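With one protein chain withheld, the remaining protein chains of the complex are depicted in position.
Chain IDs A and B follow the sequence of writing; residue 1 opens each chain.
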Amino acid sequence: MASEYLVEIRNLTYAYGPRPVLVNIDMAIPRGKVVAIMGISGSGKTTILRLIGGVIAAQRGEVLFDGQKVDPRARAQLYRQRRRMGMLFQFGALFTDLSVFDNVAFQVREHTDLPESMVRDLVLMKLHAVGLRAAHASMPGELSGGMARRVALARAIALDPALMMYDEPFTGLDPIALGVTANLVRRLNSALGITSIVVTHDVAEALKIVDYVYYLSQGRIVAKGTPEEMRANPDPLVRQFVYGQAEGPVSYQYPSRPIAEELGV
Amino acid sequence: MMFGRNALSLRGIGAHTIDALWRLGYATRFLGLTITHSGTSLRRPRLIIREIYYTGVLSLVIILVSGLFVGMVLGFQGYHTLQTYGSESALGVLVALSLVRELGPVVSALLFASRAGSAVTAEVGLMKATEQLAAMEMMAVDPIARVMAPRFWAGVISMPLLAAMFSAMGVFGGYLVGVVLIGVDQGTFWSQMQAAVDFREDVLNGVIKSCVFGVAISWIAVFEGYDAPPTAEGVSGATTRTVVTSSLAVLGLDFIMTAFMFQGV
Partner (left out) sequence: MQRGTLDLWVGIFVMAGLGALVILALKVGNLGSFSAPETYTVYAEFENVGGLKARSPVRSAGVVVGRVNGIEFDTQTYKARVRLDLEMRYPFSKDTSASILTAGLLGEQYVGLETGAETEMLKNQDKIMLTQSAVVLEKLIGQFIYGKAGESGGSAEATPK
């Protein structure tokens, strides 16, 4: 039953009100790989993570996690599935009323009956993995953006999930913190044997660390392949994104009337 | 006025009514969920104790000081009015009955709404805005059971205790002004009070009132936070709404309960 893919998305369509966000998406995330979902802002990338996490329900199609359907209505099953998922939110989403230590210990205390001494060992181990063991007594407000994200990462991997999802992990980081985070994603993946999905628009950093890329535009998958294939992709849409060109098929201007007409010239 | 045409039109009124009903229904469903998801808090009373600290203990100073001053003002005002009829001896009765029946539960509830209710709304609203609730959900922990229910019950428990302290402090304030400062006879002050204040009719009814206020304020505060739009504007709006709505609810409920409780007297 254990297929080669940890997450499978089949013929999925999701609309927010009358506006379709995702149309006929098919995706397969192989076990043990780092897969990037890329695209410009508003292309529906984050929505895919929310669908995998069962936060929202698709109108059509299905999401399979380890061969089992993700269904927001089946709460007990969904909660069991979520215990095997970890998610890193864009700005970390640390619990501001808990210390760094208690943040990382949160899931362990909620889901297990481990004695406090073991919780302590486990938490310090996870914090050590992200290089922040010394910061365990700090409050989240005292951390920089990059550190907060690494603590959030330690929190997400506290119970060794099978799947890690990263929502824009590189946004708003300085180049050093960015490099640290990117390496961490890669390292954790191989060290813990987990599968990772990275949603990002940071092409340069992502292409360095991922195994496979899905490129989304306007709710559809327009290209997929290994980083090399993406760099070599002749599609102007992909080229504009990968090489960061200002003009191309994606216009810089929001669709509007010609400016001459607007100004009444 | 800019919105006058729209807001005052028949369609505008209808839309507002439907919106209000929709919110009321949603809030009621939320209350039901909070109560049915209270198992976690009951199994782990520490969660509630923590929130009692933030809602109850931190409201203590304002409640005690206000109670003292309200009682002292009652002592002055009551003495001046009663003196006209030569019945200063009834000062104790006046102070105690006003506090135990009305001012204790109502004023402490209004203070509680603005001190603790607004804080709960702001905290929950910010947790939502910074994706802490979403993160919790992704960690397979139900935010309603883990965040909402403890705050709700802490408010319900704190309110009657605070109201009792307010009343006791107020009686002491009345005693200070009446007996110590003005020189009403100590014996008549207490004995008249004890003869006129009935435990069931007055004290117990006051406690019932404050319990009802506690439920109303906690419900409104937690719901407004949970329902707040995840923006700075949204959270501040929700905080204001908590104070306004719960103050009105307290006064309205007080009228209804007073009408029921004292209809036979």
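Simple rule for what comes next: a contact is a pair of C-beta atoms (placed from the backbone, for glycine too) under 8 Å apart; a residue touches a chain by one contact, two chains touch by 3 or more.
Remember, it's a predicted structure, so these values are computed and weren't measured experimentally.
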**Request:** Identify the residue among A:24, A:77 or A:99 that touches the chain left out of the display.
**Result:** A:99
**Among B:27, B:70 or B:165, residue touching the chain not depicted** = B:165
**Asked** Of the residues listed, B:102, B:185 or B:198, which one is in contact with the missing chain?
**Response** B:198
**Prompt:** Taking the entire complex into account, which one of B:53, B:69 or B:260 touches the absent chain?
**Reply:** B:53
**Message:** In the complete complex, the non-displayed chain touches which residues of chain B?
**Reply:** 49-50, 52-53, 56-57, 60, 85, 87, 96, 100, 158, 160-162, 164-165, 167-169, 171, 190, 193-195, 197-204, 206-207, 264-265
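Here, only the chains that are shown with their structure count from here on.
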**Asked** Between chain A and chain B, what is the separation of their C-alpha centroids in Å?
**Response** 43
**Asked** Which of the residues in chain B end up touching chain A in this complex?
**Response** 123, 126-127, 130-132, 134-142, 146
**Asked** Hey, which residues of chain A end up touching chain B in the complex?
**Response** 53, 55, 79-80, 82-83, 85-87, 89-91, 93-97, 106-107, 110-111, 152, 155-156
